[in-house]
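Note that this complex is displayed minus one protein chain, with the remaining chains in position.
Moving on to subunit A:
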Amino acid sequence: MIKARVTVTLKNGVLDPQGKAIEGALDALGFNGVGSVRQGKVFDLELDTADKAQAEIEINAMCEKLLANTVIENYQVEII
């Protein structure tokens, strides 16, 4: 079995109002000096295969087809 972690983040230049709100809340908690916050999503996957290369190909396809909206999001695949 192969475990993988997919991280999906907003592309540069895409406004992130949720990140902005988190930034404001951190400041309100006294964490001053936080320059910027961008939020995203994490997916932990388990694949029934031992073939790392094949798993990576498949997960990339999953990202393109469903896990990320590539109009506004980037994704990063990490085999753990």
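Please note the rule applied: a residue touches a chain if its C-beta (ideal position, glycine included) is under 8 Å from a C-beta of that chain, and two chains touch if they have at least 3 such contacts; residues count from 1.
Operating definition for what follows: contacts and distances are computed from a predicted model.
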| item | value |
| --- | --- |
| Listed names "Urease accessory protein UreG", "Membrane protein", "FAD-binding protein" or "Phosphoribosylformylglycinamidine synthase subunit PurQ", matching UniProt entry of the absent chain | "Phosphoribosylformylglycinamidine synthase subunit PurQ" |
| Contact footprint on subunit A, counting only the chain that is left out | 14-15, 17-18, 21, 65-67, 69, 71-72 |
